[in-house]
Every structure is written in C-alpha cells, then in structure tokens.
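Input: one structure, supplied below.
As you look at this complex, bear in mind that one protein chain is not there, while each of the others sits in place.
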Amino acid sequence: MTQSVVVQVGQCGNQIGCCFWDLALREHAAVNQKGIYDEALSSFFRNVDTRVVGDGGSISKGKICTLKARAVLIDMEEGVVNEILQGPLRDVFDSKQLITDISGSGNNWAVGHKVFGSLYQEKILEKLRKSAEHCDCLQCFFIIHSMGGGTGSGLGTFLLKMLEDEFPEVYRFVTSVYPSGEDDVITSPYNSILAMKELNEHADCVLPIDNQSLFDIISKIDLMVNSGKLGTTIKPKSLITSSAGAVKKRHQKPFDAMNNIVANLLLNLTSSARFEGSLNMDLNEISMNLVPFPQLHYLVSSLTPLYTLADVNIPTRRLDQMFSDAFSKDHQLIRADPKHSLYLACALMVRGNVQVSDLRRNIERLKPSLQFVSWNQEGWKTSLCSVPPVGHSHSLLALANNTCVKPTFMELRERFMRLYKKKAHLHHYLQIEGMEESCFMEALSSLSGLIEEYNQLDATKSMPVEDFPRLSVAM
Amino acid sequence: MGRRRRRGYAVGALPEAIAALSQTLPAGPSPEIFRRAKFDRPEAAPALWQLLFRVLSPPPAAGARASAALGAQVRLVKSALCSQGYPRRVLAQLPEDGSQGSRELLLALAWLLARGPLLEHLLAQTRVWLGDEIPLCQCEALANPGPPAPCQEADGPVDIRHLQWLMGKLRFRWRDLITSQQELCALLGKIHSYTRGCHSDRSLGHLSVAEIQLLRDPEGGQQLLQRLESENARLEATLQWRRRELVFWRWMDTVLGSCPLEASPATVLPRDPAPGPGELELVAWELQGLRGELQGAAEPRRAAWEAKVGAWGWGPEWSTAQRAIQEAVGRDLAALQRAWEQGGAPALPHRPCRLVKRDARAVEGPGLWAAELTGALRIRESRLEAVLGQLQARCRQELARLAGAEPGLIWILPSGR
Amino acid sequence: MSVVTVQLGQCGNQIGFEVFDALYTDSHCPQGLCSKRENEAYQASCKERFFSEEENGVPSARAILVDMEPKVTNQTLSKAAQSGRWKYGQHSCFCQKQGSGNNWAYGYSVHGPRHEESIMNLIQKEVEKCDSLSGFFIIMSMAGGTGSGLGAFVTQNLQDQYSNSLKMNHIIWPYETGEVIVQNYNSILTLSHLYRSSDALLVHENDAVHKICAKLMNIKQISFSDINQVLAHQLGSVFQPTYSVEGSCHYRRNPLGDLMENLVPHPEFKMLGIRNIPQMSENSLAYSTFTWAGLLKHLRQMLISNSKMEEGIDWQVRPPLSRLPTLGKASLNRELQFNTSIANLVILRGKDVHSADLGGFKDPALYTSWLKPINAFNVWKTQRAFSKYEKSAALVSNSQFLLKPLDTIVGKAWNMFASKAYIHQYTKFGLEEEDFLDSFTLLEQVVASYCNL
Partner (left out) sequence: MLPAGCSRRLVAELRDALDACAERQRQLERSLRVSRRLLRTWEPAETPAAAEPTPEPETDEEAPPPAGTPSPQDLRELELLTQALEKAVRVRKGVSKAGERPGALSLKSAATSRATTASAPPRTSGQAGRQASETKPPRGVHQTTVPARGLPECRLPSVGDRTHMGRGASTTKPRPGLRDEQIPPLAAPRAPEAFTLKEKGSLLKLPMAYRKAASQNSRLWAQLSSPQTSDSKDAASMAKTQFLQKMKMASGWPGSGLAAAEVEAEAGLLRKACSLMRQRMEEVLSADPADRMQEYHSLLTLEGLQAIAEQCLHRLQELRAAMAGQQLGPCPEGRCCRASVPCGGRTDPTWSPQLLLYSSPKELQSLAVLGLRVAMLDQQIHLQKVLMADLLPLVGTREPPGPPWLALCRAVHSLLCEGGERFPTVLRDEPAD
C-alpha cells in the first residue's frame, strides 16, 4: 500500500489539517477495531515506539503503539500550531514535523514565497525528506493552503516547486481555499493571482474550495436542522459539518464546520485507496482520468450526503437523491454550476453499501442533464469503497473537471485588475528582492491563458458533436 | 567357384530363392505367381500390381489405402515407377484394370530390387518395434503425405481466406504435436527410470513401453510375440534370399530375354512433373539473382583492384603471395562445393532409434547421445529458418513491387512485435 | 493437459477466484446425473486441468495472481483459503505497492519491464508443476492499467518464452460508460497488442453480463461479485470436461487447443464470445424443465440475432437468402441485424445429450461464404450435467458479435486522440503517438475484416 504526506501551510491550512487528522483517526478507529496497525492506517500514520530515543522506532506490524501523522506543519506565525500542540491531537505530531516563525507573512505572497521560501528552504526540505523516508512507497503529497493570505499562498506554492524538483514522481494534490469576494484581506487578489501561476505550473491536481460556498452549505444545513424539518430524523453525529469530539469544545470557532467539510473531502478522496472495495480507485487514477490536458487540472468537488437520516434502511430514492445532490449547484465546494457548464470529465467516488447497479442506474439517469465535451461523451470514472464514513451508511464524492471553475478565475482576474490598475499596495511587493512588475504580468497572462483554454472548450458547447474522420481501410 | 555355380544351377535352387523372396516381401505372392509371370499369364497380374503398390506407396498410405481400388493402385504404380526412372515404356501402356502385364511387373519388381536394398528397406519400414522411440527425421511421416487423399470438399474456387484458415489450423496442429510430444517424453522418462535395471539386455537397462505392456496385458503381449516371430521368419527369409539371389538374377535374364523388344519409343508416358510446379523455375530465379549480385559486387572491385595494381606495380614477392591466395580460394570454394554435393549437415539417424535413459557419465557402449543429435538438429533448424526467411523476404520484395506501386494506398506492415 | 491461469489486476483477480470456485464446486457437485465412475473421471479431468495436488490434500489452483497493489490479491488469497476446499499456491502471488493508475503505458512500460523477471519466474514455477502444459488463460480487464497494460506485456512475454503453448486472453470489456475515462485508449492499446501476441481473445462485455444479472438472475442490487459469478459460470460451461469423441467416455485432453484450432486459425479473426442457456436464479430453476430442441432453438436465435441472453431475443432475424459477400464499409452503417459467424462451437451437457439435434447450426447461411459448416461448426458433449442444470448448452462463437462495440471503442478513442486529450499521460511513460496510430490501424483493419465477412 502507498503512503501520503499532508503538508499544511499557513493558518487556514493548519486549521483544515487539524480537522483532517481528527477525522482520520476517528475513521480508522471505527474500521480498525482490533487495534492492529494495518496497511490502511499506514497510508496516513506511522506506528512509533516512543520509548526508542531519537526518531522513535517505526513499527511496521502488530499492535498500535503511538500513531504519528505523516504530516509537515508550516506556519510563519505560531498561534495555530501552538494551539494544536496543546490540544487533543498533540500526540499525533512531534516537534520535528513543525516549522514556525514568529513574524508572519503580512498577507504578502512575496514575503511568503521569496523571503521565507529562501530562508526556510533547507529546513523544509529536510522535514519533507524525513517524512518521505518513513514511507516505503510514497505516492502523494497533499498540500492544504489558502490563496489569499501570505504564508499559505506564498510559501505553500513555493513548496510545490520544491516538491516537484525533489520528488518528481510523487503526485502533488493541492487543496486551495480561494478568497471570497468580501475578503478582509485587501491584497488577496494579488496573492491569489501570483499563487495561481504556481498552481498552473507545478500542481498535478487542484481542488479549489471557496469559503463562501462552504458557508452557504452550512447555513442551509443549520436552517434545515433548526427549522425542525429534518431535526428529529437526522442521525446524531452524522452531520459532516459537526466536529463532535474534535479539536475544541470550549469555543466553537466559526470556521470549524467549514473546515470539517474540507477535511471530509480529503478523507473521501483517499478512502478507496485505503480501504477495500469492489472497484478500487487509487490516487494516481484521479489525475489520469480527470486531467485531459496538463493545465486543466482544477477539479470541482461536491460531497453528499451532508447528513444521514436516522433510518438505516436507505430507500433507493434516498440513494438516488445523493447522486442528484452531488450535481446540484448548492453542493459544490466552490461557487459553480457544473450542470450548466461543460464537463471534461467526472469522477464518482462512492463509499458504503452501494453496488455497481446503483452506480449505473444513476449515471444513466443523470447523463442526459449533463453536457460533456465532444471527445469525452462517456467521461465517467467510478469507484466503490466498501467502508462508509463514520456515522454514515454511504456517501458520494463527485469530482468534476468542468468549465464551471472559469467564473471564479475570471472574478479573481477582475479583482486583480481593479487593484493593479491603481498600482495599489504594489510597493509592498516590489520591495521584496526578486519581485518585479513582470512577475505580476506573467501571473496575469498565465491566468488569462487558463481562462482562454476554458473559453475555447466552452465554445464547442454549442457546436454539434462531430466525429473526426477515421482512418480509412482500403480493404 | 565352379562347384558353387553348379550348385546354383542345381534343381530347386531357383524355387528356393523365389520362395525366400516371396516370404520376405509384404504380402508376397506365391512362388507360382512368379513362374506364371515369366510367361506373362494374366492371372498373375492382379497380385503383382498389389505387390508393387504396397512396395511403392509410402508407409502411412500403404496401410491405410491397401484397399484402394485396383485402378487407383495401377495408376500409382505407374506414376511412381515412372518418376523413379523406370526405363520400359510398355508398362505405361498396360490397361488400368490391372488385368495384364504380369511379366512387365515382374521386370519392374526385379528392377526395383536390383537398384538398391529394397527388401531391407521394406522390412525396416514395417518392423515390429520393441523399444521406445522419438521421431527425429519425419521426412516420411510428415513431409511426404503420399498419394493425395480423396478430395473431401467439392471442387471449385475458394476464397483465399480459406487458405489462411487452413494454414492457421496447421500451425495450431503443430503446436499440439509439440506439446504432446513433450508430454510423451516426460512420461517416457518416468517409465524408464522406474524400470531401471529390469531389462535382461544390459545395454538397454530398463524396459520399454511395449515391454511393460506385455507384462501388463499378456494378451496383447501374445500378439506382439507373434508379430515378432513372423518378423524373425521374414528376416531369415531375407538372409536366405541373399544367399540364393544369384540364381534369381540368371532367371530374370531369361525373363527379359523372352520379352519382345520395345516397339514404339514415341509413345507418351503419363508422367509426373515431380519437382512441383515451377520448382526448377524458382531455383533458376534464385540462382540468377545471386549471379547478378555477385557480378555487381565483383566487377567494381576488380576494376578498383586493377587500378591499384597498375598504379603501384608490386614486387616479385607479391606474385608468390598471389599464388598462395589463389590456391587458398580454390580450396575454399572446392570445399564449399563439396558441402552441398555431399549433403553437408551432420548425419541424423533416418530411422527411429530405441531410447535408452542412461546416466550422462556412463559413456561406454554403442549408441548416439541425444545432446549430439540436438546440436546437429539445431544446425539444420537454423539453416531451414534461413531458407524460409529468404523465401519470405523475396515475397516481400515481389509484393512491394506488384502492389506497393498502387497510388493512393498506404501499406502498413505488421510491426516487429 | 493443464492450463495455467494468470489473473491480472483487480478485475482479473476477482474473476479468477470466482472461476476456480465455480470449477471446483461443479466438479464436486454430487448430483452430476451420471454414474459414480463417470463423475470421478470428470473430476479427475477437471483437476488435471485446473488444480494441482498439494501435500495436505487441499487442491491448489494452477494460477498466478498478479496485481500492482496489494488489497485485491490479499483479499482473493484469503477468500480462497477460507473456503477450505481449494486454495491458491503458497507462492503464487505477486503484488506491488502502487497500482498503474488506469494508465496502460504505466502498466506496460513501467511495471512490465520492472517486474518481468519476478512474474515470469512465478509463472515458470507453476508451469513446472504441470506434467503437460496446454497453455495459458490470462484474465484481465482492458479498461484499467494493470490488467490491460501489464497483461499485454505478460502475454507478449509468454509468447516469447512459451511460443508453443497456447495463450487465451479472457478480456473484460468495460461498460460502455462509467468505469474509467481513458478506457477506450487502454482498450485499443490492449486489443492491438493482444492481436499480435495472443491466440484468442475471449471477450465478456460488462454491459451484457450486467443485463443477465438483472433480467435472468433477477438480482436487484447487482454487485461485481454477482457479475463475476455469471462470468465464471459461462467459462465453466465451456472448459469443464467434455467427451473427446462422440460416444466415447474419454474426456477431451486439450480443450484449449481443440477450441482454438476450430475457432481462431485466421489471424484477423481472434475474438470469441460465449453465450449460454439456460441461466436463471435457483428459485426459478426449480420450476423449469428443458428440452434440447427448445434450448438449441433459442441458442441458435441468440447467435444469429446477436442477443447475449435468452430474454428479449429478436425472432424476426433470419439468415439471409444469398450470401454474397459485401465489400466496403457501408455494411457497418446499415443495421447489422444478422450476425454472421466465422465458426461456432456448441457445448452440450446433461441428460440425453446424444439425442440433441444440431442441424440448425449446420446451415451454411449462418456462416461466412468462405467456410463450409463442416469446417466452421463443432460440437462437444458430455452426459454429465453442469452446475445445477439438468441440461445446458453453451456456445463459443467467432462472429460479428463484437463488431459494433469494437467499432464504437475505436471511434471514441479516435475522437479523443484527434483532440490530443490525455495523450500526455501516456507519453509521460514512453508511449508515443506513433504507437497509438499503429493500434488504430490494426484495429480498423480488424473492424473492416469482420465487417466484410
């Protein structure tokens, strides 16, 4: 079995990461009742004998001793990381996995990327190498960061390039939280645009998340639960936004529920690679199936159901509803409407008691309402994992390579242009060594190029589907 | 000498010789038939046609088609004799109902006997086989299918895909054969090692399948014994024949003498274009191509050589070297020529051999070692592969010439793997 | 003679298990409706073919399990061991940590060469356990990466190292939609490579088997295990022992060889499909009786109307009156109603099998103009009933049945190729556009050849 390393950068990245580790532990605890360190556990956790001095002796088989997350935690402020180290998850990490500074990046991509990048390059590399050494088959790095700030966006994307050089064969999956329109960070358009260029060039897959969408999803659930409409019928702890037993009970932070959704996304994304199923889907199959052209690697994701009804026997109707929801605008983790845009490819990752016939029935049912690019009319990739998420009987993660991400990028460009025309705050960037105006221009043209690619694909939408003339056999 | 000759002419010597001959031949006719044939009596003819048919048809066909209609037998005998160069044309004119020509057939039989070790050959072909064998030289069993089997399908044009189908079938059959043969070898290996030391004949050491069967199934063993005894009788008869055949040949002289001289040398023989359609043409084509290439290679070299010699003018020591080279090349080419005239390849046993499993270290005793034969076969295999490769390459050229020139078409040949 | 099975990838390993389980279960089924002695001979014949005896008496499948990630093989091994009736050999499994990621090129060009020696050694060990090796049965899907890419690589190696042994690839044809997005690329690469190195491609379409599960077996929520059981049943109905000659009690020694010699001698026609009748859930079986005439009538119509199962047969389809060969591709576009055969093999098992009349399959109109029924049709029989069916018939057919699916796959892959989509994923691992073109060329020819029967 392969292993993955999570690299969480910046405040946002570390908060989401924290949720992720909490959920991952709970999930494995639910599946692995014997307390034996198994292959599934090994994909995210090391089993360590803490009595051994130094590195802690890794144990590959047998009883679970102490589990250590395969993670590298980076932040240029101490706050969040320190909080984690004092919380219930403290045993999962050790100090050797952390890199912190006290000065912060000041919401400046250039500080994160250029200043801290060169300052911490060696140190980060050392930690990454160490974590890679602990794996016998490292397959994937999951980078969690935000686009709008300084550290996550700047250092997070700096890291990408480093990983590419150092571990060219290991996949780089990036979970990027995009700023909302009413973001309180003024320079976020600059940061995002500059980060986008790096994502374009050095990521294998990007899962864009947007805070606003997460917030809308949570509001909706709250409304439903509190309105009593579903209140009594929802199974306790089945809300995927709830963080029961998680990081903090003391004062629920506003972002916790949102982070939980993202953490669940990562968990479901990797479940088929970790657990048994009748139709497995390894992580490397994601980019293989969903990325037809190297740059078009932005995958819009949606998770359903967001809660489970108390009744264990799922009627087919409920099951089918799960599939329908996954394609609705309201369930996307970014503000986008895949149904009314063009699909390049689509993956359905199902967990729990769902069989291939359910999958087929729903694909047949949904297909007519979706539009696929002419050369990929059957662009479906599916997986069936037999282990459902904790508290659920089944779940679905849909990943769409769809031109519906384009508006997010266009909006980003507009906001950037508004700022850039006025040259507002530009000097904060240009004073950093290695930053020049051309960096902005290059980033802009990279983003425009991407948008143009989506435009071209969208343009084929209205054209009739035509087959290319085949090779003509004479006899 | 004189006494022997007198004894040779003694009363009874001839009948004894004929009796021995008749007992040796497969389904040999009675001596009386021979006597009647001398006088060209028609009643002796059918038996002799049958005899010659058996003698001339290849072994697998002989058994299977012994019951073939007399007419078919007659035709086969005629064509086979003719292809072997039988000189008398009278034979060809004999009626196909097999009712006549007993003297002619007697002559033909004698002709066959005089040309080579026919009896021994026939005996070897039908010998009772006690040992285990693997076929090494399949020239008779496989490459030589014998007279054409009656056509199973209606005549008429076929699609070439049908030929491809048959060809594919053939390839599968060969693979089947090889698999079965391998299995048999494995089983024989087991049987031989399990019965090690059982054989009364020390040089064999272990029993053969036929011998174990004899023990397992006494009834069948009885039959084997009977056949062995009858073969022993035939062998004795053959030895007898060898001692007495001189008389027979004297007698045949008189038979030949009593024939009228051949009248019409112009009559057309139904003959056999044996080398197959165009076989000679194929060789000619091949040779011409070779000559052309040689010419193309040699002439510019000669010219260049003359130019060099003219320019440099070499000393007397060169002429000695030159002579030496000339002689060396002469020897070399003569050896090459001998190589094809004498067959070249190391001899392989043409007949089946009794398999004996023996410790590799025990070298003493008669017999061929499998490993040596393997080497010889490998050489033959690679030679045949080269020949086939050449033929295929030639077809490729020819087809490229014929079909490749067609405009508007792209030929995509199957790739290497 | 024995057959060594190579199970590749998730699909190959899951199916392989069901196949051996079905073979074992059937051959140890007490009510074979025949004498004890005959049952023993049947069992022995099945065993020689597919199982080898181990010291502890539990037969061990003559199989190699190959996957590039450990989950499925682990599961398969333990399922077999848990059955307690048969198992896989102790050293019959080869797996790695990281799968091929649905990338044919990764399986073929990376995993293949990297693990060639280990896999071939494993196979050789299994081959050495056979007194006599008839050939290889290679189970793989063509949509994924390991089964398809590594499968093609291994088949090629088998062709090089065991050129005299037969190679039959059992290929799972993906659902037309919804399994793997790059399945059409993977499929054309697989098919074209196997066309060069394999002797026969026995194809099962997931879509068709899925329908059988729904319509004939009445399964509501169909799982892959259900599908694989139907596949295994069909394979068993072909490869379980049958008499070598009509009226003899000897079981056929080399079914793989006999089957291939009769069905796939032509290099351009290597695709085989299986149909069987009856197939139904155990509940319905109790209330059904069959006659040979009825079964064979259905089977014949299934053949000529190209239906995959006995339900929903189009009875309107009739053999054409004149069998003038049509030239040119035009005939593909017109509705291909009548399924022309190249060659067929019918296998009958059960009671009164000698009385079955197969005249319907000997009609020249069923076959291509260049083969007569005497060359194109064969029948194998045994009195021993198969599985739970008192009478059952299976048909292995080399016909136009796959023409449409093949044409579709080639067309879709070509569309994708013309847009250059996903090509970078393949070139990353050393496959070039030229290789794709080679594959397209070969398969376009196969399509045209099947079309022009």
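As written, the chain order gives the labels A, B and C, with residue 1 at the start of each chain.
To be clear about the criterion, a contact is a pair of C-beta atoms (placed from the backbone, for glycine too) under 8 Å apart; a residue touches a chain by one contact, two chains touch by 3 or more.
As the structure is a prediction and not an experimental result, all values here were calculated from the model.
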item: Chains in view touching the one left out; value: A, B, C
item: Chain A residues touching the omitted chain (full complex); value: 469-475
item: Footprint left on chain C by the chain that the document does not show; value: 37-38, 41, 164, 196, 247-250, 253, 267-268, 327-328, 441-442, 444-445, 452
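Note that only the chains that are shown with their structure count from here on.
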item: Which of A-C and B-C has more C-beta pairs touching across its chains; value: A-C
item: Centre-most chain, if every chain is reduced to its averaged C-alpha atoms; value: C
item: Separation of chain A from chain B, taking each centre as the mean of its C-alpha atoms, in whole Å; value: 79
item: Distance between chain centroids, defined by C-alpha means - chain A, chain C (Å); value: 41
item: Multi-partner residues of chain C (at least 2 other chains); value: 441
item: Chain B residues counted as touching two or more neighbouring chains; value: none
item: Chain C to chain A touching residues, read off their complex; value: 10, 14, 69-72, 75, 97-103, 145, 175-182, 210, 213-214, 219-225, 227, 327, 329, 410-412, 414-416, 418-422, 424-425, 440-441, 444-445, 447-448, 452
item: Chain C-facing residues of chain B, complex; value: 153, 158-159, 161-162, 164-169, 171-173, 175-176, 178-180, 182-183, 186-187, 412, 414-415, 417
item: Residue ranges of chain C touching chain B (in the complex, touch as defined); value: 1, 131-134, 156, 164-166, 196-197, 199, 254, 257, 260-261, 264-268, 368-372, 374-375, 438, 441-442
